[in-house]
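Right, one structure below, let's go through it.
Every protein chain but one is kept in place in this view of the complex.
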Amino acid sequence: MITFLLKRIGLAIPTLLGAAMLIFFVVRLTGDPAAILLPLGTPESVVNQFRIDKGLDQPLPIQFEHFLLDIVRGNFGTSIRYGLPVSQLLLERLPATLELALCGIALATVIALPLGIIGGLRHGSKVDYVGRFVALGFQAIPVFYLGILLILIFGVWLELLPTVGNFGPVSLILPSVTLAAYLIPIPLRVTRGAVLDVASQNYIRSAKGRGIPRLQIVLKHMLKNSMIPVVTVLGLQIGASLSGAIITEAVFGWPGIGRLLVDAISTRDFPVVQGVVIFATAAFIVVNLIVDVAYKVLDPRIRLN
Amino acid sequence: MNSMPAPLLSVQDLTTVFRIRGGSVTAVDRVSFDIHVGQIVGLVGESGSGKSATALSIAGLIERPGFILSGRILLDGKDLVGLPESELTHVRGRQIGYVFQDSMSSLNPTMRIGDHLVEVVRHHLGLRRRDAYNRAVAALMEVGIPRASERMSSYPHEFSGGMRQRTMLAMAMVIKPKLLIADEPTTALDVTIQAQILDLIKDLAQKHGTAVLLITHDLAVASQICDFIHVMYAGQIVESAPSQLLFDRPESPYTEGLLRCLPDIADDPDERFRAIEGTPVDMASPPAGCRFAPRCEYAREICVQSAPRLSPRSPAERMARCWASEKGGWRVA
Partner (left out) sequence: MSPSLIEAQDVSVRFNTPQGRLTAIKSVTLGIERGECLGVVGESGSGKSTLARALLGLTPVARGKILYNGVDISKMSPRAWRRTRRRLQIVFQDPLSALNPRLRAGEAIAEPIRVHRLRERRGVPQRVGELFDQVGLSRRMADRFPHEFSGGQQQRIVIARALAAEPEFMVCDEPTSSLDVSIQAQVLGLIQDLQRQLNVTLLFIAHALPVIRRLAGRVAVMYLGRVVEMGSRDDIYSRPSHPYTLALLSAFPATKRADNTGHIVLRGDLPSPIGPPSGCAFHTRCWLYEMLGRPEVCRVVEPPLAGSVSAVACHFAQDARAASGTAAS
């Protein structure tokens, strides 16, 4: 296990490096931040000075080198727009995103897993159809559309819930529901499929042949085995919640990292974009690592190989 | 007064049906037979004969789209057909042990071997963990697994095929059932291991006084340990006889054909292979007359028109389903 972990951490470094390189060069293709941030009509000399100040005039490789060196020292650069360190901006907004992500994931899990399990155990039943309908429905509706729809119904017509910004736990409701809707379909279907698959396995029939009661079979034999693919998918969903969060935060004006990223992209605030993307990549790598470890814990066939 | 004791298991006119698209298939067609305490009975047939469906019906393991249509299954006088599931779980595993064919897929891959055994013991006998554990180790030793206590913490995929099958036997026998149903227990195994497993089944049965129902497609396997054999074809029993009599003098053409297919060391090796012509019956629409008639070399008009019934032969325990071998029939055995 230790060697496995060390190997994976070792692999993480080139991955992050690759991600950093990719985002670094790609984002600079989007254009000139000076042109966006400075008002029209600013004299050329001021614009140039602006560029020199922000280090944008230097050749790309040199910029990249500085960038890497800075990262090693823990410095993710300074926001062109705000003038504040990127790390500070990130940390300020991280809690909000975590709140939203956790709520969204929790809500999605609480709905998707039971529906999926029951749907798999009693496939063809009403519960199964409800589950599949829900999965299909939520998969089909675009996140932003659902978000706006919810705002319209609950915020404007019914005036029940707040729609913009973070003003306490109540504000969390609509964004979480929206994010949850985005996250539900895949775990639901994977769980259902996994349970169906396990239920048809010979060892389940064999346990029945030994007189083990149905409930015990479901809880003890089926669940553990069906959870293996589900855990993988849940891990991926955590990563997906990041991208879902971006849109959700944008729609609801939720002051998290996603919103930060969207704003930074439109203002071409390179350092912020880089910082957020690298952070997201690192988070994804960590989550994947946890999923792989969980995989090994759950399935002894993988562990012992 | 010397009356025959009541049988342990009495299957009477059992009919099991599977619903398929556009109709139904009668996998088990009015099958009747008895098993006495301590007896080893073989149910022999090829694919589609209904032997596995019969065994699953006895253990109450038939699932949709199959169901038991009619008949009785008396275990110690109590009818298992129609029993609610809550009562059946007490019969299964406790009074009837079931060993499945494919031992690899019949064991939960994420559960240790020891846990499989302890689970069964605790559920049926209600023992404490410590006692259940010891029973489990004893069971593994009894089936010949070396270093049994170490092996309790192994996973199924760490065992060889032979060891897994032994484990399956241990799981079935640990609570000493009255009847052991072994469904093709040797099919996936190597030849030298097959012999071991069959001997083990016989030993365990004798030691614990357990009756055995052995399901197999291989007459040779059945010949090794069975006292009595029923041959099935197309959902029906076509012949029943004590083992040795069956081999010495088969009364049904199908049995005769099967025996011919078996290689014998005394045969002339340069002879051609002798096979049964034709293909097995389409169970969705079986023929009206004798089901074996299309493939039978002794078939006559009456065979195609009218289905023979299972009727006695001599000596008393023998039965066969064939017009030709009945009294006054045209086939000289």
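Order of writing sets the labels: A and B. Residues in every chain begin at 1.
Quick note on the criterion: a contact is a pair of C-beta atoms (placed from the backbone, for glycine too) under 8 Å apart; a residue touches a chain by one contact, two chains touch by 3 or more.
Just so it is clear, the model here is predicted, and its values are computed rather than measured.
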Chains still shown that are in contact with the chain withheld from the display: B
Among B:Pro269, B:Pro315 or B:Gly328, residue touching the chain not depicted: B:Pro269
Hidden-chain contact residue, picked from the options B:Val31, B:Met163, B:Ile215 or B:Ala234: B:Met163
Among B:His36, B:His90 or B:His217, the residue in touch with the chain that has been omitted: B:His217
Identified contact with the non-displayed chain, of B:Asp13, B:Glu63, B:Glu150 or B:Asp190: B:Asp190
Residue numbers in chain B that touch the chain omitted from display: 46-47, 160-163, 190-196, 199, 217-220, 223-224, 247, 257-267, 269-277, 279-280
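Methods note: only the chains that are shown with their structure count from here on.
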Distance from chain B to chain A - Cα centre to Cα centre, in angstrom: 55
Footprint of chain B on chain A - complex, ascending: 201-203, 205-214, 216, 220-221, 224-225, 298-301, 304
In the complex, chain B residues that touch chain A: 59, 61, 63, 85, 89-94, 97-98, 100, 102, 105-111, 119-120, 123-124, 155, 157-158, 168, 171-172
